[in-house]
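Removed from the display is one protein chain of the complex; every other protein chain stays in position.
Our next item is subunit A:
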Amino acid sequence: MQPDELALSFPCAGDWLTGILSPAGDAPQRGVLIAVGGPQYRAGSHRQFALLARSLATRGIPALRFDYRGMGDSTGEQRDFTDVDADLRAAIDAFCARVPSLREVVIWGLCDAASAALFYAGQDERVKGLVLLNPWARTEAGLAGTTLRHYYRARLLQPDLWRKLVSGRFDWRAAAGGFFRLAGKALRRPASAPAESPGLHERMLRGMRAFGGNVLLIDSGNDLTAREFLDMAGASPAWRRLLAAPQVQRRTLAEADHTFSRRAWRDQVADWTADWVRAW
């Protein structure tokens, strides 16, 4: 029978973080820390992280999911993904303290938690693997370019759009305004772009370079965030080289949306994660 999950409270810079440990196996050496992205808490959208942790535990992989300071049930001031290094370290400390056999930690992060994991991983030698799902690489110029490439192309192929055009129900003024606004942003040289997310791409690249472990990159086919990341990486020789390295594996779930909001998609992600964690 599967052991019961444990509710944990552990300190982080004067605050208290709440986490759930899903214990597993007999003296497991490798465990998964589920980092939370976006406006979520440790159970995840439609409980994805709770279900993932349980699924990993039944396959012998212990998992810990937790809330950063100021999120969910943890105390402290709210913060975003650029400022959670101390939280990740506190969680890994708590994980290792509760599972003394643990030697290696994989950080699993969706959306901006994937970016936060990239920032952190190279600073902690206990972190040996990263599962990055739909990493958050948004800059205003990048978003505009990706929307032009993917959304407008998709719109042009929709029968509904052409029906509206023929019947005269298409709002030309709004559509043209949207298109030109985006085109202006996409065509602007990056150097003249506002510093709206100072060095996000550079910081992600630095993190990826600094991390020597294994990486599993999973992207959803039906997700603009994933497309932005892949467009960014595809346009960068440095990223292309890093992603082509043998320690990087790629999976694409063509039908899935950003949060993997169907059971079949969640299960597929859990399967890929468990298989990969046990494969090295």
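To be clear about the criterion, contacts are C-beta pairs under 8 Å (C-beta built on N, C-alpha and C of every residue); 3 or more make two chains touch, one makes a residue touch a chain; residues count from 1.
Just so it is clear, contacts and distances are computed from a predicted model.
Enquirer: Quick one: find the hidden chain's UniProt protein name among "Copper-exporting P-type ATPase", "Ammonium transporter", "Hydrolase 2, exosortase A system-associated" or "(Fe-S)-binding protein".
Expert: Not shown, but named in UniProt as "Hydrolase 2, exosortase A system-associated".
Enquirer: Going by the contact rule already stated, which one of A:Thr18, A:Ser55, A:Thr139 or A:Thr225 would touch the omitted chain in the full complex?
Expert: Touches the omitted chain: A:Thr18.
Enquirer: Using the touch definition up top, pick the residue from A:Arg103, A:Arg240, A:Arg262 or A:Arg278 that touches the left-out chain.
Expert: Hidden-chain contact among the options goes to A:Arg262.
Enquirer: Can you name the residues of subunit A that touch the chain not displayed here?
Expert: Here the touching residues of subunit A are 1, 4-9, 16, 18, 20, 39-48, 50, 70-75, 78, 160, 259, 261-263, 266.
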